[in-house]
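Here's the structure we're looking at; comments come further down.
Just one protein chain is left out here, and the rest sit where they should.
We call the chains A, B and C, going by the order they appear; numbering starts again at 1 in every chain.
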Amino acid sequence: MPETLDPGIGEKFSRRTKRAINHDGTFNVRRRGGPHQHDPYQWLITMSWWPFIGIVVVFFTVLNVGFAFAYLGLGLDDLPGVAAPHGWWQDFLSALFFSIQTFTSVGYGHVYPGSNLTGFLSSVEALVGVLTFALATGLLYGRFSRPTARIQFSSTAIISRRPDGQPCLQFRIANQRNNILIDLQARVMLKTVDLATNNQTYALLPLERNAISFFPLSWTLVHDITPESPLYELVPEDYERLDVEIIIQLKAYDDTFAQDVHARNSYTHDEVKWHRRFVRAYDVAEDGVAVVDLDMLDLTEAL
Amino acid sequence: MPETLDPGIGEKFSRRTKRAINHDGTFNVRRRGGPHQHDPYQWLITMSWWPFIGIVVVFFTVLNVGFAFAYLGLGLDDLPGVAAPHGWWQDFLSALFFSIQTFTSVGYGHVYPGSNLTGFLSSVEALVGVLTFALATGLLYGRFSRPTARIQFSSTAIISRRPDGQPCLQFRIANQRNNILIDLQARVMLKTVDLATNNQTYALLPLERNAISFFPLSWTLVHDITPESPLYELVPEDYERLDVEIIIQLKAYDDTFAQDVHARNSYTHDEVKWHRRFVRAYDVAEDGVAVVDLDMLDLTEAL
Amino acid sequence: MPETLDPGIGEKFSRRTKRAINHDGTFNVRRRGGPHQHDPYQWLITMSWWPFIGIVVVFFTVLNVGFAFAYLGLGLDDLPGVAAPHGWWQDFLSALFFSIQTFTSVGYGHVYPGSNLTGFLSSVEALVGVLTFALATGLLYGRFSRPTARIQFSSTAIISRRPDGQPCLQFRIANQRNNILIDLQARVMLKTVDLATNNQTYALLPLERNAISFFPLSWTLVHDITPESPLYELVPEDYERLDVEIIIQLKAYDDTFAQDVHARNSYTHDEVKWHRRFVRAYDVAEDGVAVVDLDMLDLTEAL
Partner (left out) sequence: MPETLDPGIGEKFSRRTKRAINHDGTFNVRRRGGPHQHDPYQWLITMSWWPFIGIVVVFFTVLNVGFAFAYLGLGLDDLPGVAAPHGWWQDFLSALFFSIQTFTSVGYGHVYPGSNLTGFLSSVEALVGVLTFALATGLLYGRFSRPTARIQFSSTAIISRRPDGQPCLQFRIANQRNNILIDLQARVMLKTVDLATNNQTYALLPLERNAISFFPLSWTLVHDITPESPLYELVPEDYERLDVEIIIQLKAYDDTFAQDVHARNSYTHDEVKWHRRFVRAYDVAEDGVAVVDLDMLDLTEAL
């Protein structure tokens, strides 16, 4: 990861911005104008599961209702096997079921296209159907196989003190998944705002250790507040006045997906607790296996 | 990115070349002779959507028309369920619909293979059909999942001046997509042409900052025209005489595709404006969210 | 690979832990509490083949039995083509076969939905069916295409001596697959445990050579036990007392999968043999081809 201080969020604003990064890793940024690209694949891949399933069902329904109306328009006489007409609703359902049987390529055949026009229409629908499911296959695989880290961050960062009295900024992370993250790298930046100009300044907060080889348990990240640190001798009021935001960027290799995964988070000044230390969140079970307790990740105690 | 000066475009030419890189990132290069490889996957993956859909429809149609003629050749008597012959066109359509129902595996069954030859032919077609859709599935996924950056470059580069008077070359980029680009790295090269020999020379143009951690808004890339710069003390006429082309290479990690993406562009001498500065293209909305305006990316004003 | 000493396994434990890494590369770690994520994709991708096939068959069976009962509940009169009822078992089988024919989109049509309710139910089932197979396609591809290294480690590490008398720690690896691993990198760490506190300490064991360009045959990794080595002048009893575990991390580029692959292993103190050397495990066949014998990888002889 290149060591740059400005995260590309720009420098001069007419007023104060919200936090740069939300807890879910998204940015508080909007795009306007121009050839702004809405990428349907990106949208369908990153949305959560229930809306996705809803879209699939609605898409499937709308398409088949459309084809059903087309078959109705051509007349049910062209679909031999449909029982004698029993009113509009029954006719629509018959056409709809025929459409679905064509779209999904089930094709029982008790109803079948009996004219050139229905033959043509059902041919088109069958092609649309198989291509739609080809597309759904790709989307489902794309959703599943997208490597995403589930890093749990402690809900607060703390200002603590080492045994030797050295003040430091700390926060903790744990892997919520059973997979193994390898070569986990971290970078922490400080965003402050100039009171007069609303200009934003970024500074790197060096870590005691910025990478670990394996990440099976929890990891406490530590920035020592030495005289070189931009946090040196700041008090809670300074944090608020400067609109402090501590931005974290993580990168690791995920052994299941066989790809790099990234995670982001930030702590604003009201998410920093003072004079605390973290309670140990892991121990060894009687069978000798190390156990990490995710519920304890946020647990701190007074210094 | 390795720091090399020659982009591998060669050095000696019998005449002047066009620009090395077009605005869409392609190169002005042709291959001739030898075992030059045309890769159908590469071609089908990178073409735009409408031609791709056209090829799918044509392929599907041609294949099914071919099978329809084969069934016609075997005789419609071998396809029980087809209505009594009504002339050539109607027979062809009946065979075509049967073919499509087999190819898409709909198989209503009101028409079915009634002889060993049609049984064999329809078996082959069914296999070809399912494999074709397997292939289409892969192509569709390949098209969707190919990570591509949609970086918008300002339409011109500018020769500007910093507040302290330092002259510099600048251009701007913005992300047209809503995805987040991480660890964006940039490299800028200068291509000039020797008047006498038409030889091309490449030089690296160092940037004030060649990487940023995040790229949610816009980014202005700055090359200071110091005495060490190959652009030092050049005037517009020199740019034209030397056939100046400024080549840009970008690389970033795309959080949606979970892969690196690359982008390229170049500015020729007539795409460089002198004594301008960029107008800020982003601001903060009333809800505190930063807003980038893609329509303003090209906006410059006189110094 | 970042050069860090602590593999993130934590430092202080209430009792001694088992070995950190098992021979299959898994960690002896459990998670407890909190929003611990069970990722079904990860689970289905990494399990072995027979359980996976079992799950597919069970899933397919349960779903179709469920739909069969639903059709039974609606009444077999709504499924024209089913032979006259012959008792509960025969009716269930008829409904089950119709369900499977719908789910797999075979749809022979000798049985077909004869009412609106069965029409609706079979439409839902057909959609569920095609989406299920879309999902299965993704899972199968995900399983196949997941790059995994099959590195065979010698079953023991040895304490050996170079020709010049320099003592050293050695172990051997070979690639069990026919693919070529490129740019193989290795990192070896020593885990020791403090007797009094059960605290764990990690130290890097530098290798004579920590990377090779190609890995077609076997590779012997060598750590020289110089005065700088944490293993210097330790005797077998020290290894046991300190609960020595030698942790190995490998990374390479796999030419078949076109992706990086990782492997891990560890040797505990009782897996270290003293005063041995490895017998050469490869030779040249009469046709000039180099041959590596995987059965000989563990072979050592007394110094």
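Quick note on the criterion: a contact is a pair of C-beta atoms (placed from the backbone, for glycine too) under 8 Å apart; a residue touches a chain by one contact, two chains touch by 3 or more.
Every value quoted in this text rests on a predicted model; they were computed, and no experiment measured them.
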| item | value |
| --- | --- |
| Touch with the omitted chain, as defined above, among C:Thr137, C:Ser160 or C:Thr300 | C:Thr137 |
| Given C:Thr17, C:Gln42, C:Ser123 or C:Asn179, the one touching the chain that is not displayed | C:Asn179 |
| Touching residues on chain C - with respect to the absent chain | 56-57, 60, 90, 93-94, 96-97, 100-101, 104-110, 133, 136-137, 140-141, 144-145, 150, 152, 176-180, 182-185, 209-219, 253, 255-256, 258-259, 280, 282-285, 287-297 |
| Absent chain, residues of chain A that touch it | 105, 107-109, 137 |
| Chain B residues touching the omitted chain (full complex) | 1-2, 4, 6-10, 12-18, 26-39, 41-42, 45-46, 80-81, 101-102, 105-109, 111-113, 116, 119-120, 122-123, 126-127, 129-131, 134-135, 137-139, 141-142, 146-148, 187, 189, 249, 257, 259-262 |
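Here is the rule we use: only the chains that are shown with their structure count from here on.
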| item | value |
| --- | --- |
| Size of the rotation, in steps of 5 degrees, that lays the CA trace of chain A over chain B | 90 |
| Where chain B and chain C are represented by their mean Cα positions, the distance between them in whole Å | 37 |
| Separation of chain A from chain B, taking each centre as the mean of its C-alpha atoms, in whole Å | 26 |
| Sites on chain A at which at least two other chains make contact | 101, 105-109, 137, 141, 259 |
